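Excluded from the complex is one protein chain; the other protein chains are retained at their positions.
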Amino acid sequence: MRDLFLRVRRLPGRYVSPAFLVAALLLPVALDNYLLAVLWQAGIYILMALGLTIIVGYAGLFQLGQAAFYAIGAYTVAILNLYLGVPIILGLPIAVILAGALGYLVSRPILHLRGDYLAIVTIAFGEIVRMLLVNNVFGVTGGANGLSGIAQLSLFGFTFDSIVKNYYLVVACVALTIIGVQRLENSRLGRAWTYVREDELAAEAMGVDTVHVKAVAFVLGSALASLAGVLYASRITVISPDIGRFLESVIVFCIVVLGGTGSLPGVFLGAFGMVVLPELFRFVKDWRDGLVGLAMVLMMIFRPAGLWPSRRVALELSGAEEGET
Amino acid sequence: MELFVQNIINGLTIGAFYALVALGYTMVYGVLKLINFAHGDLFMWGAYLGWAGLSLVALLGLKQGVWALIPVVILVMATLALLGALIERAAYRPLRSAGRLPPIVSALGAAFILESLARNIFGASYKTYPGWAEVTGSITVVGGVTVGVMQIIALIASLLLMAILYLFVNYTQVGTAMRAVSLDHDTARLMGIDVNRIITLVFLIGPALGGAAGLMVAVRYGSFDFTLGWTFGLKAFIAAILGGIGNIPGAMLGGMILGAVESLGAGYISPQWKDVIAYVLLVVILLARPTGLLGERVAEKL
Partner (left out) sequence: MPLLQVSGLTKSFGGLMAVHNVDLAIETGQIMGMIGPNGAGKTTVFNLITGIYRPDRGQIRFDGRNLVGLAPHVIAEAGIARTFQTIRLFPNLTVLENVMAGRHCRSRAGVVAALLRSPRQRAEEADIRRQAEQQLRFMNIWHFRNELAKNLPYGDQRRVEVARALATAPRLLILDEPAAGLNEQESAALMALIRQIREMGITIFLIEHDMKVVMGVSDRVVVLDNGSKIAEGTPAEVQANPQVIEAYLGREDEERISYHV
């Protein structure tokens, strides 16, 4: 079993990713609409988790308020659409840029805080956003009931009005994001993130503008969460402040860590564990959260590096094993 | 002016509860550098266990009255102490050397478990404490300012618990060992301190105080449900950070300030913005003093 796992891991990425993509494209043939909707939901979380991978996995920053940016994306397109009649396709870039800008404004003054302090400020920010939505800020958020009647995404007369279409839309977004994140990881900026994560002071002394680099990670991560929020709002067409709950941020955070912090395949496994499995286990009803919690504890005890550790973590582990023999 | 004084008094009462819960966060953070996300739910369990204890008193036909609270509080504190130590043993100790992220996920998992258990055991509906467990009546301080007797009892009980903890940590040998462990595990070990035992002790004390607070909050507000732990826990954690995390007097100060500010905000601005005010206060204080009000400024040794 372990051998098999290691062998799969060693398969070059250039085979795994296309095979995975083909499988993802063929799935609608085999699955009913309910299961597709579950996978669509997982795709939404994967987008958020990819954003968080940049922030937590690469730059090593503690962000526990990712759902706030998700909610900001969803509410931005919804408000633009409902009050100003802006179509979703135009609202999308606005929502993404707005979330990115907010990510910058929020993170910039707090980036010098030590790890756990940063975490708690992002939690607080998430709660502030949620409370603003609940309290119907500027009278446009619909209060605790939220907003309904949001238009669906439509592009050159083609409307994403079915689950199959939306599923493909999410698959396309995830695929493009993966390519983008991989390119970033293997770039000057991606390396700078890892330098900051490994030793911030040494990075700074070697000429890395650490504050700037961290802020960029926040901006990109927030923008991706916002994109996920836009896709969510335009399919479900009804949103409420609940989408910005701390619990949502926790789920995204756990997807990243359970999968293997900083590992892209890990994000998929994490989303499977945190989103798809709980959905399939609906019949356990109120025990579901408890079982998820138990699984989280056990997973961390038995696989602290995650289901599919990132290359670096894997290297570390193999290095330790060599050291022992 | 009356409104102001009244708000301050109400704020300090709630602030004392925040402080009690904040102590659990801050002590655990001190020794493990871990945000114990399960702590808020242990606090919530305090409310449930207190409710269960009082129900048992009624069920067994024992003498009903406010004095029944005393054995119940003691039992609740003892049970939660054991529960806290159990969680540390099962969910945190195996991850001691696993880096920063895995223990956090494990703590969140433990919180989910505690919440789910409460929901399934006690049900999702609101629980109400029996009226006979409460002392009604209030004292008029000056003018229109009144303070409930129960409020005074709760405040005194909280302050008493905090005073005992403060004396314990600062003036006993075990307390000194605790402070040593929070500075440096390895050095503490070299000095002959059993680090694991100290950590267990912290997980006994913190949840016990949190449980007492849970019970008192439930008595004070009458009713609660299984979501009590989250909001209150987060606020208490904010209180711990306000005061400077890892710092015991800081947690007390942070709790009091948070309670007072929140209460004033609710009174003068609007109750629905109460939580937002608490979060904004956190951000503002951290921007001005990145390590909290009483937190030491950590200079990195190069």
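So that you can tell them apart, the chains are marked A and B in the order they are listed, and the count of residues begins at 1 in each.
By our rule, a contact is a pair of C-beta atoms (placed from the backbone, for glycine too) under 8 Å apart; a residue touches a chain by one contact, two chains touch by 3 or more.
Quantities reported herein were computed from a predicted structural model and do not represent experimental measurements.
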Omitted-chain contact residue, chosen from A:L155, A:M206 or A:V284: A:M206
Touching residue (missing chain; options A:L147, A:L184, A:V257 or A:M274): A:L184
Residue, one of A:D161, A:E198 or A:D286, that touches the chain absent here: A:E198
Hidden partner chain, touching residue among A:L147, A:I163 or A:V216: A:V216
Residues belonging to chain A that touch the chain removed from view: 180, 183-184, 187-192, 194-195, 198-199, 201-210, 216, 220, 312-313, 315-316, 319, 323
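The criterion applied here is as follows: only the chains that are shown with their structure count from here on.
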Between chain B and chain A, distance of the C-alpha-averaged centres to the nearest whole Å: 32
Parts of chain B lying in touch with chain A, wherever the complex brings them together: 29, 33, 35, 90-91, 94-95, 98-106, 108-117, 119-120, 124, 230, 234, 237-238, 241, 245, 272-273, 275-276, 279-280, 282-283, 286-287, 290-291, 298, 300, 302
For the chain A and chain B complex, residues of the former touching the latter: 56, 109-110, 112-117, 119-121, 123-125, 127-128, 131-132, 134-135, 201, 246, 250, 253-254, 257-258, 261, 286-297, 299-301, 304
